[in-house]
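One protein chain omitted, others in place.
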Amino acid sequence: MSITRRSVLKGGAAVTATAAAGFPHIFVKNLNQAWGAPAWVKEGEPIKVGVLFSQTGNLAVVENDSTNVVLYAIEEINKNGGVMGTPIEPVVVDAKSDIKVYSEKISELILRDRVVSVFGGYTSASRRAVMPIVFARDHLFYYPTCYEGRECMQNVICTGPLANQHSYDLIPFMVENFGPKVYLIGSNYIWPKESNKNAKVWLERVGGEVVGEDYVPLGGSEFTPIFNKVRQQEPDFIFSTVVGDSDIALHKQFKQEGFNVDTMPIAALTTGEIEIRAMGAEFGAGHFLSAPYFQTLDNPTNQKFVENYLGSKYGTGGVTHYNMEETYLSVYAWKYGLEKAIEQAGWDGVTPRLIRDVSGGIRIEDDISPEGLIWIDPDNFNAWLKPKIGQCQSDGQFKIVKAADEHVAPDPFSIYPERGVCKADGLHTEDGKVLKNVL
Amino acid sequence: MGMLELHGVTKAYDDFTVVESFSFDVIEGELRCLLGPNGAGKSTTMDLITGRQKLSGGKIVFDGRDITGMKEHEIARLGVGRKFQVPAVFRELTVRENLEVADNRSPNPFANMRWFGRSGDSRNFDQIVDLVGLGPRLGTQAGFLSHGETQWLEIGMVLMQNPKLLLMDEPTAGMTEHEKHKTSEIFGRLKGNHTLVVVEHDMSFVREIADVVTVMHLGKLLAEGPMKEIEVNSRVREVYLGSEGNGHDA
Amino acid sequence: MSVHDFWTPFALEPFLNALIVGLSIASIWLVAALGLTIIYGTMGVINMAHGEFIMLGAYSTYVLQSYLGFPFLLCLPAAFFIVAGFGWVIEKVLIRHLYQRPLDTLLATWGVSLVLIQGVRLVFGGEPQYVGVPTWLDSAMQIGFINLAWLRVFIIVVSGLMVLLTWWILFRTVTGVRIRAVMQNKEMAASFGINANQVYSITFAYGAGVAGVAGALFGAFKSLFPDMGSGYIVEAFLVVVVGGGQLIGSVFSAGLMGEMGSVFSYFTNDTFARFVLFTLIVVFLRFRPQGLISEAMTRR
Partner (left out) sequence: MESQNIYHNKTAQWLSYLVVFVGLAFLPTFIDPFTLNQFSRYAVLAMLAVSVSLVWGFGGILSLGQGIAFGLAAYGMGMTMQMQFQDPESNPIPSFMLTNELSELPGLWVPFWNTEVGLLLALAVPTVFFVIFGALMFQARVAGAFVAIMTLAMLAAWYSMAYDMQPFTAGFNGISPPLPFDWLGVSFDPYSPITYWVALGLLAFVVLASKLVLQSKFGLIIQAIRDDAERVRFVGYNVAFYQVVIFAMSGFIAAIAGITWVMLTQYVSPVLLEVQFSIAMVIWAAVGGRLSLMGAMIGAFLVNGMQSYVGDAFQSTWLLIIGGLFILVVRFLPKGIAGLIETGLGYVPIGRRRSDSMSSNPARAAE
């Protein structure tokens, strides 16, 4: 422990100069400040936040949009007066699509740039790679996309759907409209497996049946052996959790293998506007997607968002999509959290952890949120949201065929109740212990 | 009992026999020359003795032990040193380092990791350097030696192994007359102390050094005996004169 | 996880279909490895940029199709010539100077692959692109219980034709005689007045061009992105090495590996199939380092 403190001491490059600023406060919120580190935010001085996505390499295809939309949101907030009159200053770094760089860059942001929070990541691998330093410095990380859940962390806020929310409506809808037999195809990693487990829970409730389950390597593009089995099993629909390039290959080969989209469509969790654009709309048309957001959502906030974003210098990609919108929301979730923290502890008392702690229950109303109202769960700090089902049309856009009637609660341990309950201070196990940072 | 005995050694590929039931004996202290026109199977015989190629039939006994089928390094450790036709030295090491590597007193890699000594203090380093006349070149990288020097270095390396039997494949190939002369001096000094088998084309050189000559032709033994007898042997003359004129190097 | 979940139960018709799928996978491996076979077999050069030649072929098709309106079928020969041109330049500028250092060619071509990936990313961006195919390739063939996409049939046919063409060039033309002469003994060939350097240039360009055709084909069933080639390099090498660097050897090894891959992934999953396959190959190479088929070793 003493080692940790010493390095922190040395870490503040301007330790002596700023020690006085943090020290006079009686209500010390954080060890760092007790030892004389400077305040995280100051009124009137630009508030630094980290933006940690890949701008180069293969992940850049998606994460470039993430960087852009964070910058867009910050610009929008700054234009409207910033955070209580103080502007936000994004510190943008490039993770180069290399997991090793994610872990290097997050420490640069936290230790050297002293950002107050970090937005970043699109893959679970990158989230896990950055976690250790976030935990060790009791910092705050916004993970703005869907993931598998089953983690209970005290330094993360997530604005995307968990596995238990994602297929909430999708599975019953597909079984009702196409039949009970489903073939599960996923990329070979944790999120698809967890999603499939959740899908099976729903299948059981509505009387569906799994006739096959297969996983392809990430980046794999050979689906003929799997389609060979699909042909043998004759499912009523395919439930796909295939991601990235493989997803494109899946849809292309589906058509080339002569399958009929009308009688056996693919119901996916990831095939959004951006993927459809990459494969060509003729391969995507007719298939289904479950997501909290679609570009075609018909409400004034979304129309404004699409119009303004695509009209801005950031909207070069030509479409908006669910991952982008979830990232956009995370910036607002952070803004509201910070404002609440400042109200509670004053500018000097704000710490990353405090922002997280006060973020429980924060609502992003439908005048800001293109997908409609969402709020942050006060226990597990994931988002309550309404998943929607869209069917891809021949122009590459989705037609909303169903929207959830009410908000679905995020529940990271929904299928592992024996593990305990995730609360704000950690995972409460059955034997009464509280485990911090379970991942 | 001979130092080296070949008993009916045969080497055949699918449809082609290179060496056919070839036998010969070399006794200790002897310098034996192995002659024969191109393709007679001389180098193959060397390969078979040193384990570089596997026998198709027959057996090889060295110093009373059957070495048929042994690996190259095992045979070398028993005391068979070999110089190659195309001189093979370690081109990126210095002359000194080449000789140190050749000093194979311990084969064990772990023992050698603890060995930092210079071979300068080894049994006969200076003697050998002196013999092959490379004293001034010890620090030179072997890749920069002249052709003749490379040949001598390899001879020196074989000697550093302190072998009981030395196999020399065309030691004078590509040498100038002057270099050949020096080489034959080296052989003169080796003779008697070592057992040698020399493959050679150059008749004058053979005449200078050889005790007994064995002549191979098409993989078989053609003739064996002192040089004087061999030179008048009609079958040898037929084979040689037919293919190589007056028997001197072309 | 029970055994039942893991293993698909056996049934004859799908299994036969799996064998046919294996043929289709094999044709992809073969076409991916063909260029490498030519380059490695003839020149002994380990070309790590091979995957990027495939990628260049795919992007050539994309450019020709999207910007110049070429029909898909015409893109195949065009991709051949474009990538062959690339290969020719790379041979002249770089590979030529490294023939004495085979391991260094491996490294230098790795550098080339980095440059090509990033160059393409700079020009075309990182987002995936796609190549359209004629509608008659966008459906499946059905004969009895046999199902195969027409595109796959097309790839099988094209790869077969390319093997035949290569065989014809190697064994029935003057150029082929020269190539084989240089392959067996460079010095000897030179003494017969064959310009070995020129032969190497032609061979490398031809091998690159074949990789270009492979890329043009692959674009049809998957998306194009700058590092799409890196996924092929290991497999392609294994095909070549197992095949002993010979044309016919690569045909056999691709066939074998394709069928094994398909049958494995019929019973278990794809990733595990890869592991089994790679391990088997390493063990195989241990016992037959010269590959499935090799010419009698000549020694001095």
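Letters are used for the chains, namely A, B and C, taken in the order the chains are written, and counting of residues starts over at 1 for each.
The working rule: a residue touches a chain if its C-beta (ideal position, glycine included) is under 8 Å from a C-beta of that chain, and two chains touch if they have at least 3 such contacts.
Remember, predicted model here, so these are calculated numbers, not experimental data.
Shown chains touched by the undisplayed chain in the intact complex: A, B, C.
The chain omitted from view is touched by exactly one of C:203, C:230, C:250 or C:265, namely C:230. If you put the hidden chain back, the residue from A:100, A:205, A:304 or A:399 that touches it is A:100. Summary of contacts with the chain left out: across C:38, C:64 or C:108, the touching residue is C:108. Mapped onto subunit B, the footprint of the missing chain covers residues 50, 52, 71-73, 76-77, 81-82, 84, 88-94, 96-98, 100-102, 104, 107, 109-110, 112-117, 138-139, 141, 143-144, 157, 161.
Those residues of subunit C that touch the chain absent from the view are 1, 44, 46, 94, 97-98, 100-104, 106-108, 110-115, 117-119, 121-122, 230, 233-234, 237-238, 241, 269, 271-272, 274-275, 278-279, 281-283, 285-287, 289. For subunit A, the residues touching the absent chain in the complete assembly are 1, 3-4, 6-8, 10-11, 13, 55-56, 93-94, 96, 98-100, 103-104, 107-108, 111-112, 123-125, 128-129, 131-133, 135-136, 148, 150-151, 188-191, 193-194, 197, 217-218, 416, 419, 429, 431, 433, 435-439.
The criterion applied here is as follows: only the chains that are shown with their structure count from here on.
Sorting all chain pairs by how many C-beta pairs they have in contact places A-C at the top. Once CA atoms are averaged chain by chain and compared with the all-protein CA average, the nearest chain turns out to be C. Subunit B has its Cα centroid 75 Å from the Cα centroid of subunit A. Contact with two or more other chains is made by no residue of subunit A.
Of all residues in subunit C, those touching subunit A in their complex are 5, 8, 11, 13-14, 17-18, 21, 24-25, 28, 121, 126-130, 132, 137-140, 142, 147, 149-152, 221-223, 225-228, 231, 262, 265-266, 269-271, 274.
Subunit A makes touch with subunit C in their complex at residues 56-58, 60-61, 64, 188, 213-217, 219-222, 224-226, 228-229, 231-232, 245, 248-249, 252-253, 255-258, 278-280.
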